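Below: one structure in structure tokens.
Every protein chain but one is kept in place in this view of the complex.
A, B and C are the chain letters, set down in written order, and residue numbers restart from 1 in every chain.
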Amino acid sequence: MADAGRPLVETLTSDAEIALHFSAEAELSAMQTFEVALAQSQGALGTLSSAAVQAVDDRAGPSFRPSLDEMARGFARDGVVVPALVVALRKAVGEEHGASVHLGATSQDAIDTGLMLRLKAVFQILDRRLGTLLGQLEALAAEQGELFLMAQTRMQAALPFTVADKIVTWTRPLQSHRARLARLAGDMPLQLGGPVGTGASFGPAYASLRADLAQRLVLHDAPPWHSDRTVILDIAQGLALVAGTLGKIGQDVALMAQTEVAAIRLSGGGGSSAMAHKQNPVGAEVLVALGRLCAGLSGTLAQSMIHENERSGAAWTLEWVLLPQIAEAAGAGLAIADRLVSGARFADVSKA
Amino acid sequence: MADAGRPLVETLTSDAEIALHFSAEAELSAMQTFEVALAQSQGALGTLSSAAVQAVDDRAGPSFRPSLDEMARGFARDGVVVPALVVALRKAVGEEHGASVHLGATSQDAIDTGLMLRLKAVFQILDRRLGTLLGQLEALAAEQGELFLMAQTRMQAALPFTVADKIVTWTRPLQSHRARLARLAGDMPLQLGGPVGTGASFGPAYASLRADLAQRLVLHDAPPWHSDRTVILDIAQGLALVAGTLGKIGQDVALMAQTEVAAIRLSGGGGSSAMAHKQNPVGAEVLVALGRLCAGLSGTLAQSMIHENERSGAAWTLEWVLLPQIAEAAGAGLAIADRLVSGARFADVSKA
Amino acid sequence: MADAGRPLVETLTSDAEIALHFSAEAELSAMQTFEVALAQSQGALGTLSSAAVQAVDDRAGPSFRPSLDEMARGFARDGVVVPALVVALRKAVGEEHGASVHLGATSQDAIDTGLMLRLKAVFQILDRRLGTLLGQLEALAAEQGELFLMAQTRMQAALPFTVADKIVTWTRPLQSHRARLARLAGDMPLQLGGPVGTGASFGPAYASLRADLAQRLVLHDAPPWHSDRTVILDIAQGLALVAGTLGKIGQDVALMAQTEVAAIRLSGGGGSSAMAHKQNPVGAEVLVALGRLCAGLSGTLAQSMIHENERSGAAWTLEWVLLPQIAEAAGAGLAIADRLVSGARFADVSKA
Partner (left out) sequence: MADAGRPLVETLTSDAEIALHFSAEAELSAMQTFEVALAQSQGALGTLSSAAVQAVDDRAGPSFRPSLDEMARGFARDGVVVPALVVALRKAVGEEHGASVHLGATSQDAIDTGLMLRLKAVFQILDRRLGTLLGQLEALAAEQGELFLMAQTRMQAALPFTVADKIVTWTRPLQSHRARLARLAGDMPLQLGGPVGTGASFGPAYASLRADLAQRLVLHDAPPWHSDRTVILDIAQGLALVAGTLGKIGQDVALMAQTEVAAIRLSGGGGSSAMAHKQNPVGAEVLVALGRLCAGLSGTLAQSMIHENERSGAAWTLEWVLLPQIAEAAGAGLAIADRLVSGARFADVSKA
């Protein structure tokens, strides 16, 4: 559960299930999936012999695990892992068919496509959790929806409405974000452009190759987007919207749980080292923190739009540092929100 | 042209045509459009008498111009202009029918709906400018597209490609952003929820009223989004993507126009006070600045997702300060890019 | 009071007194101050004849007002106003001594030095306002300091303390920021480096010239900082700390003023267009918005650290757009805080 080498705060703000898809192992594995599928597509289109495809399939696929230290050394040297990975894969495939690995491709093809494959898996996790959270909120609305609650505008009591009215202000954006994530997951694009993004290195069958490969990897066939990071920004926006809405829910809960307001009760809340009577709304606070974090991180990520010419190592590195954090924060937020809502009950003020 | 009271930098970074729609006058006028249309819809549904509707229509519409000083005093006092505006409109409409103005509505209904009406106009300007810029880029591609150009990856010469290959990396995202802005403009939602966003203040005909009013204002009928600012964030994202892509184009141009690279020539470039031989790529630099600015501003805007309970004055104010700037920056960027591209010619390196 | 052409929100978030120092007129005037003082220093060191100095002093000083339209056209063309300004000043000085204007200097010398001169004036305004606000807070502590108040930690009632204990958490950082601003104002550095920041264009007397000019302009003598924007970031940090602390005070006040908490009463608070009973804590909310705004703007400004080589037009433009906003937000915050505190009284809970 706890990692002695990481900050304690990650106990709450990290997300092991999401993080798995941003691990070195997952990165390498997804790139290998790309490389094998590329060879298969090139085989299907007659660019590679079936023997070559077979060799790549057998020896460069999941059964082959490149040395992580070697890969890290390659990354440190080249700023990307692909050159080292391709060397390792070619060696694994053997002299005869080694050159059939990564044929016509460039690092970015493997990296961006691999990222899309991993993000699809991440979005599945988020979709499942959003489903669970929405279920919880609907159950809470079913149980307590008719209770009265004081609506608050501009930090002042406004007019009474119902718990159901409140909950719908949470579920409506979450449902819309869930639909957005599903749309984004269904549109994750293949990246295949070769060294300078023109596809020329793949020869005359480039268009067919891209279509075949996209279908094989269940990605969207799209022209190269090597220097246009709109896809990444839209994904980050989808994640930041989830975290932002959860932050808004956390803020609402923390405000309603204030001692003097007492409109909601939380279970399992946080103890204090100095004041035994206190029950701190820990989950609600962390949701606010994660929402503010993702807002800031996504604005910083947007700096990577300004990609120098055909490929920017600087913009790319910035992207790689930030996107996993945004995804983990959205994921951690959903896990926290789930626990928060499951332990929350609105006060029955009609009895008061 | 120049405003003595504003910073000189606004000569390049502001956009008078866009700014017009974020002026106090435009804000008030759009809110009056909302108030009149609301009365008309209430009349159509039988909530208001035709005499009342007529009175509102005649006296609260564009022919009535509230005192700006009065409105500013109201804003300073209330943090929103609507209470002062409603007082002024009711007085203008007269004692008999004054109460028919703003019936059942809350400030946010007028403000958010008015904003959507104004943003539609802003998006039309941007669409027109994107069309012009894309036309320029296509003309440039037609004229010079076959010239060779050195593709640059990671700040190093990579492989030659053509000017057409380069230009398509600019037009593709711009076309996609243009389509996005058109989609956003077509989806601008009505805001109508009353004091706490439940619509209860509009009575049993709320759903019909909302549908009628949306149609009347040519907005999208949508449930209240008073505390869910996804709409605003998506609009900001659309604008920041335009500014970001223009920033990327500016960065490319500045890199290609370097003395030692000389892959592109710019006309009308900037003089230096100390070095007469210099031609600074002013427009390209300003595009980079505007791209970075919008990235940062949109990340800051995302902080306003965390809306306390049913309405947050803090989150709202943040939104109001930032959104006009983001729109102006996108608009100014398009104007600058247009001048930059019209004066740019790629070098014919085949002759070198 | 109100400007029909600007957004209504600026009624609260802009600051006319501060804005004056960021106006085109103030920019030009400060640059003229630099140019005249430079000639005087060059005269004192024997580089210019006394006749030349006299001519510059007489005709390039405050009595000469360059055409604003001409300056704006120059800015639009060159991305800086200095080339156009120098042409105008040289023309005003006349053929014989015109070349004595801006001798050896570069645009950045005039721009950065002019900015420092204007910021000193801005910091004086802020210092005065901080003094007034601290006085108000001390008076409030003197009047109500002994009242009990519930301290709140993590959004929960913690233990009672006193109003004086609360107020000291506001005054302590404000005093420290005031001292910081005074320190920064006393350290505002001269910029004098010539075209590429080596001072070579000023000849062998460069060191003496810089010292003389710094003394004349009451600025700190410092080596060129043309591509090192630490000075700007420290100034922005000073301003953002003021806005951030005011945001914290605003947040505290909004929380204490909640209907259910009622620990503080505000006067003159904001009306609602739909709920006559409401008193919104407008000033407190705007302080929160300005604090969050400045946090975001200062993070965006920090992107301008990455200054390409000896001078970056992109980084510079970003700086010019952001710094005035940060200063105005800090200024507006102080004006709002002053009104907020003057109308605030803590509840006497001992009576409850």
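FYI, contacts are C-beta pairs under 8 Å (C-beta built on N, C-alpha and C of every residue); 3 or more make two chains touch, one makes a residue touch a chain.
Worth saying up front: this structure is predicted, and the values here are computed from it rather than measured.
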| item | value |
| --- | --- |
| Touch criterion as defined above, residue of B:S14, B:S29, B:Q303 or B:T317 at the omitted chain | B:Q303 |
| Option from C:S49, C:T198 or C:Q215 whose C-beta touches the chain left out | C:T198 |
| Residue touching the undisplayed chain, where the options are B:L134, B:A158 or B:A182 | B:A158 |
| Missing-partner contacts on chain A, residue numbers | 1-9, 11-13, 19-20, 22-25, 27-28, 68-69, 71-73, 75-83, 86, 102, 105-107, 110, 194-195, 201, 250, 254, 268, 270-275, 280-282, 285-286, 288-290, 292-293, 295-297, 299-300, 303, 312-318, 320-322, 324 |
| Contact set of chain C toward the excluded chain (per top definition) | 79, 151-155, 158-159, 161, 165, 169, 172-173, 176-177, 195-198, 200, 223, 225-228, 230, 233-234, 237, 240-241, 244-245, 247-248, 251-252, 255-256, 288, 291-292, 294-300, 302-303, 305-313 |
| Chain B, residues in touch with the chain not shown (by the definition above) | 150, 152-159, 254-255, 257-261, 270, 272, 275, 278-282, 284-285, 296, 299-300, 303 |
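Methods note: only the chains that are shown with their structure count from here on.
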| item | value |
| --- | --- |
| Most contacted chain pair (by C-beta pair count) | B-C |
| Contacts with 2+ other chains: residues of chain B | 79, 195, 288, 292, 295-297, 299-300, 303, 312-313 |
